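Every protein chain of the complex appears in place save one, which is left out.
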Amino acid sequence: MKLWSGRFSGATHPALDAINKSIAFDIRLWPYDIRTNRAHAKMLRSVGLLSADELRLLESALDSVEKEFSDGSFEVHESDEDIHMAVERRVTELVGDPGRKLHTARSRNDQVATDVRLFTMDAIGAIREQIRGLVAELIQAAERSIDVVLPAYTHLQPGQPVLLAHHLLAYVEMMRRDDQRLDDAAKRAAVSPLGSGACVGTSLPVDRQMTADLLGFSSISRNSLDGVSDRDFVLETLSALSIVAMHLSRLGEELVVWSSKEFGFCRLGDSVSTGSSMMPQKKNPDGAELIRGKAGRVFASLSGLLTTMKGLPLAYNKDMQEDKEPLFDAVDTVSLSLEMARVTIETLEVDRNRMAAAVSPEVFATDLAELLVLEGLPLRSAHEAVGQLVRLAESLAKTISDLTADEVATAASEGDEPIDIAFVQKLGIEHAIRSKSIVGGTATSEVQTAIDEAKIWSGNAQ
Amino acid sequence: MKLWSGRFSGATHPALDAINKSIAFDIRLWPYDIRTNRAHAKMLRSVGLLSADELRLLESALDSVEKEFSDGSFEVHESDEDIHMAVERRVTELVGDPGRKLHTARSRNDQVATDVRLFTMDAIGAIREQIRGLVAELIQAAERSIDVVLPAYTHLQPGQPVLLAHHLLAYVEMMRRDDQRLDDAAKRAAVSPLGSGACVGTSLPVDRQMTADLLGFSSISRNSLDGVSDRDFVLETLSALSIVAMHLSRLGEELVVWSSKEFGFCRLGDSVSTGSSMMPQKKNPDGAELIRGKAGRVFASLSGLLTTMKGLPLAYNKDMQEDKEPLFDAVDTVSLSLEMARVTIETLEVDRNRMAAAVSPEVFATDLAELLVLEGLPLRSAHEAVGQLVRLAESLAKTISDLTADEVATAASEGDEPIDIAFVQKLGIEHAIRSKSIVGGTATSEVQTAIDEAKIWSGNAQ
Amino acid sequence: MKLWSGRFSGATHPALDAINKSIAFDIRLWPYDIRTNRAHAKMLRSVGLLSADELRLLESALDSVEKEFSDGSFEVHESDEDIHMAVERRVTELVGDPGRKLHTARSRNDQVATDVRLFTMDAIGAIREQIRGLVAELIQAAERSIDVVLPAYTHLQPGQPVLLAHHLLAYVEMMRRDDQRLDDAAKRAAVSPLGSGACVGTSLPVDRQMTADLLGFSSISRNSLDGVSDRDFVLETLSALSIVAMHLSRLGEELVVWSSKEFGFCRLGDSVSTGSSMMPQKKNPDGAELIRGKAGRVFASLSGLLTTMKGLPLAYNKDMQEDKEPLFDAVDTVSLSLEMARVTIETLEVDRNRMAAAVSPEVFATDLAELLVLEGLPLRSAHEAVGQLVRLAESLAKTISDLTADEVATAASEGDEPIDIAFVQKLGIEHAIRSKSIVGGTATSEVQTAIDEAKIWSGNAQ
Partner (left out) sequence: MKLWSGRFSGATHPALDAINKSIAFDIRLWPYDIRTNRAHAKMLRSVGLLSADELRLLESALDSVEKEFSDGSFEVHESDEDIHMAVERRVTELVGDPGRKLHTARSRNDQVATDVRLFTMDAIGAIREQIRGLVAELIQAAERSIDVVLPAYTHLQPGQPVLLAHHLLAYVEMMRRDDQRLDDAAKRAAVSPLGSGACVGTSLPVDRQMTADLLGFSSISRNSLDGVSDRDFVLETLSALSIVAMHLSRLGEELVVWSSKEFGFCRLGDSVSTGSSMMPQKKNPDGAELIRGKAGRVFASLSGLLTTMKGLPLAYNKDMQEDKEPLFDAVDTVSLSLEMARVTIETLEVDRNRMAAAVSPEVFATDLAELLVLEGLPLRSAHEAVGQLVRLAESLAKTISDLTADEVATAASEGDEPIDIAFVQKLGIEHAIRSKSIVGGTATSEVQTAIDEAKIWSGNAQ
């Protein structure tokens, strides 16, 4: 029998049961429901709505139920619509009447909001731990490769030489913003709705601050209608997770491209690759591809829930039950992806020779233009002159460093001085890297500073 | 040991196993994998790649595996990456060497595409059956209520009187388009990719037409690269299902609004309503709300997979493994929603009095304007005059049918004749309904014709 | 001639021009491009890359260009790919060679990121102002209606009585979270990428902190690759705006439902309603509907850009040019919607009688159950007994307040005391409201406190 069935006659249609019951997925909330029940019972005792004996019985029953969930012996009944009803039903089986008092001064509307907030706070904490784990791996990889140079790409075309460490640290920056965003989301999740009741609060003398404190919330919600119908914290978490997933998809793409035979910048270990059922020679970067591809489902969780929330009148509507599956799926997916990324970086073998070989002389063109600017040439003239040099070299099937002094001298914007080959001769990887000593640039000293700073952050921050 | 592990040393990292293995969800494809294997084995025999004995053994093993799946005794092994490897592994356990020939001239790339297409064709067939079931219910409800009148709403404001049957038939029209779209999607799914191999076909002498015929495909794919990397049929199915879900969300919204106390147009039976854990008087339209809210997740399945497919180079990439969960989820969700909608319509109690009471005289305003047009008044003058009449009535706190002849006469556009009260007196539900005898209009005769036509369609079509 | 054309021969194909040129939409960034150019030029002077004369000329040219944009006289040339090239081209026309130095030590990659960040910071500031404007209107409406009571709805079914003011304040809570989220987004936008160059910084001796300070950024980016390829700030802004739009869509839905004839809870003024081209009596809540419907396009801006960013390798890729249109459209759409919402609340006429009439006795059922709980009855017994009372009343076509003492006494859970009619007689709006004096509850005192607190926030916060 359903616990709300007083005014009903007849049974629920199987179609409604099938579409309505959430126990199949919200059973995952059991640790939070136990916690919420414990805090709520303590509070009911403190305001006199339970006797000391009743509280003792309830606490003991909640201990038993927790044990049953932990050891897998909890039995879900046909009539258990959701985890909340299941727990209350079982507690009542165990201790009788006090169990029938457990839901006093509370509705599933505020209870489920409370449980989901607690889940979200925990999940964000765990994801942030994983982010730090990936950052630590990226930092180590950066340290190992502080002298490895490759072209920085824009438009997947080689741009200018860059330290691999600098490239890896770009992902550290992304992860740091992700960490901040998740922290902000967790702060806004840490507001207790318990006491909002079904929608207007309760006439019973509850102590909202007490349950909030017991559960680790930092404040209580200010409006009961909002308390039961607010899912912003889920949406904000999904947004933050979507951006994490987007970052990881970029990393995944790079790993796929870099581990292609043609780039050959890295080799993925056997342990993070898979084979083909048909092509015996294949070693495929499945992990990197899935990091990339799974971004789609994380974004979908966000857009799906936004759509579901669109146009719902106040306060609670059943549509909102659709909040949990996308949240769970996004958390699980991002967690899997972070671990896959961490392991991939950990086991990554970089081919520094292939990377170095990709640094063709053309990528020093910008350095050349900037040397000319330092001589007083307007940037546009310098850019044009060097552009002509590049075109000339191409037409001669040479690189710019193979051009003769005379050839170099032919490239000049109208009215400008011919280029002295001495400038071309200054070019090279060493000059390229050393000269980018601007804050955030790729000079080794700057990159080392960034590594040190990132280490402090990832070790101490939180 | 993985079946592709010849060139590999060492084990797969748990992180890769966790993100990569699909057996947890693609196990659902087992009936299709069995079918595909049967057809493939028959074909291998017919082209001489299997002996008659080997085929017999394989067929018997496939029968056993099918039975194991059917009765729940199939055991998934730790090493089973996906349903395809699980079936092949089990067949080989049962019959030895012939099992090691089962994957001849085939890759998982074409095999999984084949299985998913077969699933899609079946799933569409089942959804179309459900659409017809809902249509049948809508038609019956329309027949039962052929004399029930309510206002047609635009902008949720009463527009003009309409038969409830006409309103219900609007949903029949939507469902008919859905049925067509799904049929088109199924046609494009019915193309066999089997024989595309990993990406370029196979050098073994297979008979693609034979497997296609055995599996019920209507044609074979024309390009092997496309054969393994095409997921259009999933996307098109998700699009068609999204539009179904959108239609159902509109129905869900109407049921929610109509069953509100304030509209009171219908009552949802106890069997399709739920109660509140806190508010004893509540009877909530959870089913209708979920029909509405679940549209979000169906749309999300579509947008997620589109995103995942974006920017993937040819041919197969592991990202594409993300096709199955959104497909399964969308099929299941739309199926649940269709059944919920059908049951809700089946058990719907309409309150014809509340509907009639909502037909206030203002909704005859358009009829009045059209009567004036028939007298030769330009439409814009008629519209304006009737608008002024409405405003006058409002200012007198009357309805337009309570206005006196003099009052009626005051409303006229400049230069136009005053309105004769006789026109106002003609107005009413009967006139309103009868006069809309245009094709597709709400006159009873038109609606009855539409019912008859829809019955023929839903009974015979397919 | 394009400013980057040194190494190119031949003209750009019209198809590339058509898909590539962004001047049609990024012209909107002109104020930020002028600001960025001014700061950049000052910095170039301070590090010696410009002479004092050159700076003076550039500043005067930038003043002229600003004036041309302001008064609409700026002429876009065919060759102007984007706003940045247009401004540089015009500056060079005006002052010659110094113009050719303006782009020194900079790439469009860092320049455009800088401009878009400045735009975002400004846009968020303006949206937050509008949020405060709407909040102020909601607070005033709440104060005007502090004694207006309506049912609080869950599932669009009446739940328990609530003050309209309490209902309005729920939206204030949403807006406050929106304001916080936007503030967080703005903080993360306020990081200067200028100096990141194309991807690795520059070898010229620029002063990144100086331009950051001049432009009002609070810090500078720590990694040049990330500096040019980070669009998190756009995505985070779009996320925050999507949640604003979701909130407004809920308000829009409520305004549409409440202004329906059947609810009749409010009347939208003529100034915020529109008519029908065919039905003279119509007064439609177009503004409220558009507030609701436009949520779709805001969500789409977010999901579109997430998709575009998926799987892009570092650093800048041309795909990222697709960041601006969704950002502009979301900002404009949310701005329009906030203003429409504000005006609608400002002009809203509430019908307190229709609201009061909707408070039928059944909505006191929870109060009754809670009164029984205070007497010591277990909640579940109380809930069930009151549920039976409701069912009994329904079966007698009465409300629960019309039941006789004997009738009331029949409703009791097995083994529990019959209900004393005295409890039923205590029920009523006054009891209902007053008894919800819990923090966040709908008691008048609590609501007044919430109003006062919200006033302080909306007046002082920022």
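We just call them A, B and C in the order they show up, numbering each chain from 1.
By definition in this document, a contact is a pair of C-beta atoms (placed from the backbone, for glycine too) under 8 Å apart; a residue touches a chain by one contact, two chains touch by 3 or more.
All values reported here derive from a predicted model rather than from experimental measurement.
Only one of B:59, B:173 or B:332 touches the chain withheld from this view, namely B:173. Residue in contact with the omitted chain (choice from B:38, B:318 or B:342): B:318. Across the entire complex, the residue among C:192, C:281 or C:442 in touch with the chain not shown is C:281.
Considering A:6, A:98, A:227 or A:387, the position touching the chain not shown turns out to be A:387 (whole complex). For the options B:37, B:130, B:242 or B:337, the residue in contact with the chain missing from this view is B:242. If you put the missing chain back, the residues of subunit A touching it would be 154-160, 256-257, 259-264, 275-286, 289, 303, 306-307, 310-311, 358, 360, 362-363, 365-366, 368-369, 383-384, 386-387, 389-390, 400.
On the side of subunit B, the interface with the absent chain consists of residues 3-9, 49, 92, 97-98, 100-105, 109, 152-156, 159-162, 166-167, 169-170, 172-174, 177, 180-181, 184, 188, 195-204, 206, 208-209, 220-230, 232, 235-236, 239, 242-243, 246, 249-250, 252-254, 257, 292, 295-296, 299, 302-303, 306-307, 309-318, 366-367, 370-371, 373-374, 378-381, 383-388, 390-391, 394, 432, 435-436, 438-443, 450, 453, using the contact rule stated above. Although one chain is not shown, part of subunit C still touches it, namely residues 2-13, 15-16, 18-20, 84-85, 103, 106-109, 197-198, 269-287, 289-297, 299-301, 303-310, 317-322, 325-326, 336-337, 339-340, 342-343, 347.
Quick note on the criterion: only the chains that are shown with their structure count from here on.
Where subunit A touches subunit C, over half of the residue numbers in use are shared by the two copies, so each contributes mostly the same positions. Computed from the mean C-alpha positions, the centre of subunit B lies at a distance of 32 Å from the centre of subunit C.
We define each chain's centre as the mean of its Cα atoms; on that basis subunit A and subunit C are separated by 23 Å. Contact with two or more other chains is made by residues 154-156, 159-160, 257, 303, 306-307, 310-311, 366, 383-384, 386-387, 390 of subunit C.
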